[in-house]
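Excluded from the complex is one protein chain; the other protein chains are retained at their positions.
Per-chain residue numbering starts at 1, and chain names A, B and C are given in the order in which the chains are listed.
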């Protein structure tokens, strides 16, 4: 029996930027002090992520960071998320979270939010049904942090 | 659609003696006094039978009788049973009950007991799997009466 | 006596011979005779579409659900979850999240008796059932009564076999009934209960309403929201689907409030020895590997009956029932047990001089399958003053000619035993 071993067809999922972010995340650290924090967990695989946010002037994000044990997709997603939420207020983060969920599920998003182009490399998960949650997990934790919850609910 | 309406092929089950005994049972009455009594019930159909026994000299059956709401098979079986147990002691009744159960299940019995020939008309139930219990129900009640139980257990 | 003449008059194009061709078993012979299957209320036969959907899944697309990241598992999960949408549509539920898969109606009712009964009802409250319930809607409540201090109340029925609404209402009066559990259609009498009115009575008295739809869902459109039910159960095998799968529908808020019934894989979010966190939604009640293939088969059954359409099915069965009632009433010595005005295609009867067992045996030797006995409804039998009945019940494949064969044969059965 011989099987092709080329992984070309997963390159839409594992784009270089994803692999790079997963290997060398820029925003993975235990940030102190912080204003909001929540953990998320994917019951299917046991992936865990904790997201922390510090606000500037109490309304917009000065810095976001995360700690995680997770797959490449969830790590890269968390890292990119920490990047794009900087300078946003809660409302803007919620709307971006919704846009990103759409992107992850459908591969495209109708949103005009410029941050979407930064998140675009994650659109490949839409072809991998059970991996969509990996990409959205950090965002669920972020929303939970904004809601003041300690744990994000996984559905 | 036309369907044959001849019942010839059930004549092995409903022999004339069965139909006659079911219509005009000789031993169906509320016998008083009695020495032993038990009721049996077939949960599948709701058939109920109560068997009463009076002993002569404390050991052999002077008379047996029954009351029942049941199908032709169970009525006829009860009536024939009441007939053949007369004069028997408990041990002889138990062994005949076992022989009859064999007859009902297999259509034949290896027993040399002369009563088996009286019970032979019931052998047709062996071809009707779910009717075997109808034939054996009165016998189960009889054994329960001998055991001093009030209700025979149905299995 | 013609059941629901309005529907019968609609008489949409309903080609029973085409439908029969979809059911391979109907061409079997029994005791050398054409197989006349009049026992659909016990369990319906399966169309090729259902058999094929199950085989096809096992031959081409199968793996465990919810657990795998691989293609076969994802696709099988899709197929499985898709049926939740189908069931939600069948019952006109508000959301797919209200659909729990069980083994059968019996398990669905036991689930409610355990989870809602022990978790939400309080000792001193009562459960209200009726005299026409199937054992599946009696025994779980008796077990709840005996273990949990819940009172069990029983609403009466009339001699014609209809729910006595005055009796039902009076038993609700003291406000202690937490749950009423009522059959939508009797499996013995054929009676359809006026569920919308029953629901209004129950709700006015502060009780929730569980509806046993095991028989009803097969014959007519069911809209749980229009009925005003709080729980609705049915069983796949009577709906031309496979054995091993049933459904509990419950309002989302009830499901959310209820503790789980069984524990294990799939129904939890996380487990540690100290504490487990339950999954949300219907998953909380689906512990372990579900009846995947059977759920897929149920989906095919729903597709099948939906394609025929419940208007057509109801009209066909109303016509059949009307025909059967008139043909059977004309058989000398035959007594029909249950004379409700609103009734479906289930007819119980006794025959003078012949016990139901003997009737069934003689019919069987002529290829005709009916059920005889107590129909898992002992208390109802006692109420109607019979120890057993024979029961003929109809499905989408039943023909007028089959009913004629039944009636003709019964005449001869009667003379056989005279």
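Here is the rule we use: a contact is a pair of C-beta atoms (placed from the backbone, for glycine too) under 8 Å apart; a residue touches a chain by one contact, two chains touch by 3 or more.
Bear in mind the structure is a predicted one, so any value in this text is a computation, not a measurement.
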Taking the whole complex into account, name the chains on display that the unshown chain touches. A, B, C
Among the options C:294, C:317 or C:402, the absent chain makes contact with C:294
Pick out which of C:208, C:321 or C:361 touches the chain that's been left out of the picture. C:361
With respect to the chain omitted from the figure, which of C:188, C:247, C:324 or C:376 is a touching residue? C:376
Residue ranges of chain B at the interface with the undisplayed chain: 41, 43-45, 129-131, 153-155
Residue by residue, what part of chain A touches the chain that was omitted? 1-5, 7, 9-10, 13-14, 19, 23, 43-48, 69-73, 128, 131, 134
Positions on chain C where the hidden chain makes contact: 24-25, 28, 30-31, 35, 37, 39, 42-43, 45-46, 50-51, 54-55, 58-64, 67-73, 103-107, 109-110, 113, 118, 134-136, 138-140, 142-143, 152, 154, 235, 237, 242-245, 260-268, 270-273, 275-276, 287-294, 357, 360-361, 363-364, 368-373, 376, 378-379, 382
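As a convention for this text, only the chains that are shown with their structure count from here on.
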In whole angstrom, what separates the CA-based centres of chain B and chain C? 37
Mind pulling the residue numbers of chain B that touch at least two other chains? none
Could you pull out the residues of chain C that touch at least 2 other chains? none
